[in-house]
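Notes for the one structure printed next.
Complex shown without one protein chain; remaining protein chains in place.
Order as written gives the chain letters A and B; numbering starts at 1 within each chain.
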Amino acid sequence: MKSSVIIFPGSNCDRDMDVALKKFGFKNKMVWHNDSEIPKSDLIVLPGGFSYGDYLRCGSIAGKSKIIKSVIDFANSGGLVLGICNGFQILTETGLLPGILQQNKYLNFICKNVFVKIKNKENKYFKNIKKEVLELHIAHNEGNYFCTKDELKSIEDNSQIAVTYCDRKGNDNEENNPNGALKNIAGIFNKDKNILGMMPHPERMIDPFLSGEDGSLFFENLTGSL
Amino acid sequence: MVVVNEKIAIEHGLKKEEYKKICDLLKRTPNLTELGIFSAMWNEHCSYKSSRRHLKKLHTKGEQVIQGPGENAGIVDIEDDDAIVFKIESHNHPSFIEPYQGAATGVGGIMRDVFTMGARPIANLNSIHFGSPSHEKTKNLLRGVVKGIGGYGNCIGVPTIAGQTCFDESYNGNILVNAMTLGLVNKNKIFYSKAAGINKPVIYVGSKTGRDGIHGASMASAIFDDKIEEKKPTVQVGDPFTEKLLLEACLELMAGKSIISIQDMGAAGLTSSSIEMASKGNLGIEIDLTKVPCREDNMSPYEIMLSESQERMLIVLEEGKEKEAKKIFDKWNLDFAVIGKTTDSKNIELFFKNEKVAEIPIDFLAENAPMYDRKWIKAKPPKENKFSKDNFKSLKLKNCLQKILTDPNIADKEWIWNQYDHTVMGDTIQKPGGNAGVVRVHGTNKAVAASVDSSATYCHAHPLTGGKQVVCESWRNMISVGAKPIAITNCLNFGNPEKEKNMGEFVECVEGISEASKYLNYPVVSGNVSFYNETKDKGIKPTPSIGGIGLLSDYKKMMTMELKNDGNYIYVIGKTEGHLNQSVFARNILSEFEGPPPEINLFNEKQNGMCILNLKMENLIETCHDVSLGGILTAISKMSIKGNKGVKLFSIDGLVNKFEYFFGEDQGRYIVEIKPENLENVEKMLKKDSIHFDKLGVIESNQITYGNDLKISIDDIKQGYKNWLKEFMVS
Partner (left out) sequence: MKLKVIVTLKNGVLDPQGKAIQQTLNGMSFDNVSEVRQGKYFDIEVNEKDERKAKSQVEEMCKKLLANLVIEDYKIL
């Protein structure tokens, strides 16, 4: 299995993602944002960070970068594209995923462990994960998901909600919403489910000495389903 | 053209006699640019003129030390060719004026100090002090500072792993923002600021130069036009994105062999960086200011030399490597300009539009900078405050504990560190809120622990003891996570050194720091001094912040402070005499503010600490937490809350009353958790070293109990402890 991680000048989770992908069996290559071609890959990852300083709107400037056309072409041909945190923001800014990530409801950056409920397992990202609730880690200032009513209807009709914030037991109500996201949305797919954007960082949860190990389940499944 | 005179010199912060010395050295009147350079180099921040004489007394040596004070940062060996570069620095005044930008650029500045030496930053820490919570400015300053620290560190992608937040009314008009960074470097690939060789190109890289932070807001308006206010912002604005680019570009260039020396442009910008490089290399330097990339129109040589624009570096390159280097900075979209060369003149020579605009012998600026032996007075040992039975008569343990756990200086600070990315880089194995932050050395079994500590209350009561205490506190934090303490960096925040009392506090704190660090082989390898933390004649309490680091050769042996398992025993290691003077209990419950701080016994300190490490080595202890502010019961409560486990406390023998026993702040103590099967071996080891210990209690249920005197559930104490800060910030 081959993967490529795109590095924008302000990416800062690129190394963490590289470590995680390799740990779970990917042959990973790092691709510079100013390149125009991506090596042959089964998976492209847009990592977390601040791509271009996250000025104007998060991900907006990355959405205009040189490499992004290749990412869009790859996605449109059915390739797997995973955007974590800032990567999710970039995917919405390029239009590959609907909606936008606004500033957190309480206006603060949040770095902590959260629980997310898997809402759809009929896709390569979550297919063989046995658990229903994962403990993952968030670290963001703009993770408050928003979309229009029509978009939400279409997202729900097509089962595009991937994960929602919840408590340990899977209750995804407002009380367990860390950032004000619409419907507690922590991650969504495109219609074909080959593109996934999510705020939580599975790559920070791959070792019992770190925040936890549920991220390993995510990567193990990904290796298994490719 | 402005003609310099004594009045203008004084407006630049120089003393009359200092201006005279400048004229005598030069044998002429300096021009404005030259005066600006002298004032920057001779001010307290660059010249350490009040502190130099005393800083020499610090203990700075040890076989682990690769680089002590005097460089951009200190460096210690952590084996296998790995080394840690680290330093703490203050950004107090800018943070008070513009808390977000002040704190942000403080973080940016200290990170540049570290990566200038070739190290990739791996952890950030901070120590922040604010005025009384009831002071009108406190809340906004706290919010701004926290956002600024997070805004910068989060963006760069370096985890903020630990810190310290204090409140005291002495900071009402002068908050403290001290930022610390640790970087990892191969010990054979360290870069220094000392230039070498003649005719080597001097390169400017990073952001463009603007009129940011040009000092002397009080400068005679005659020098500029009437739009002076608009033209001269004095607060620098940070751009973490550019710093990230600069970090990556510098590390990429450092991987090759073209750099002779490199220095970041921090305080006094181009002036101090160019002079420092030349001075250390015993060379001269020639700069054409026309070539400096500027952001604004019509900048004068004076402004270019004194600008404190952020995210800039100065590099002396090997000849012929310019093209190769420029390619890297182009890739990262950063400015790159050859602005001068090294010379053998031993002068700094500045040119602007083909004209020489300044020429000063470098040793006038560096070695000949003034050094003062300021008058100081020794603090009298405070008289002990004896408490009588009456003081305790109406008190209940439960109420006291609840009140102490919601004391602003004790209450949980999660509201703050949840705003810092503390897990990026994937190696943070101990998060904020413990005894120390711990990060793994990427790809190895090693880990580095770090913490920042200060004890202004103790230092204020008795500076010598206070100075010793802060070092010991830092040492204990390293021990408590299972790390071998290696070295410290200090940020010395004090009031006005021209006042004998303040100067005395400084001198005696430094003596205390020196004595303790020498005894514990915990040397000072870097630091900075911040004087004049004073508003309207009211100075801060003496506040040396100590940033310590320690090494775990096997990260799997790391200890944490949360209680683990029911049925395990709790011991306190070290003797409890019940010292209440200057304790949180005395101030918060008894409203007594006088008296001496707890005594430091360095022999016991070392003995107890080493013993804890040995116990852990033998796998005999499960949990460790040092006893500090608020004494034993406060420590136990925090351990209980974190582990969600209760404790049954056994009755105490001896003559100490229960308030003194549970809330006394005697030093050199740790609380450990021990499995029943290990009790015998633990006691044997402790007795062998004649270390005092008390069998304190056993882990059970979900409440803390002490006979009939105390019964309180974990949920009850958690409420106040966890919520105080959150509620304060939204109220």
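We adopt the following convention: a residue touches a chain if its C-beta (ideal position, glycine included) is under 8 Å from a C-beta of that chain, and two chains touch if they have at least 3 such contacts.
As the structure is a prediction and not an experimental result, all values here were calculated from the model.
**Q** Which one, B:90, B:309 or B:469, makes contact with the chain that was left out?
**A** Touches the omitted chain: B:309.
**Q** With the missing chain put back, one of B:296, B:534 or B:700 would touch it. Which one?
**A** Checking each option in B:296, B:534 or B:700, the one touching the absent chain turns out to be B:296.
**Q** Sort through B:21, B:211, B:616 or B:669 and give me the one touching the missing partner chain.
**A** Only one listed residue reaches the unshown chain, and that is B:211.
**Q** Given the contact definition stated above, which residue among B:71, B:98 or B:248 touches the chain not shown here?
**A** Answering carefully, the residue with contact to the hidden chain is B:98.
**Q** Over the whole complex, note the residues of chain A touching the chain we left out.
**A** Interface with the chain not displayed, on the chain A side: 52-53, 55-56, 61, 64.
**Q** Using the touch rule from the top, list residues of chain B that touch the missing partner.
**A** So the residues of chain B touching the missing chain come out as 97-98, 101, 207, 210-212, 230-239, 241-242, 295-296, 309-310, 333.
The rule is short, and it goes like this: only the chains that are shown with their structure count from here on.
**Q** Per the centroid of Cα atoms for each chain, what is the distance between chain A and chain B, given in Å?
**A** Averaging C-alpha atoms per chain gives centres 36 Å apart.
**Q** What residues on chain A touch chain B, complex-wise?
**A** It is residues 9-13, 15-16, 19-20, 34, 48-50, 52-55, 108-112, 137, 139, 141, 201, 203-204, 206-207, 209-211 of chain A that touch chain B.
**Q** Could you pull out which chain B residues touch chain A in their complex?
**A** Chain B reaches chain A through residues 147, 150-151, 154-157, 239-242, 244-245, 248, 331-333, 417-429, 431, 440, 555-556.
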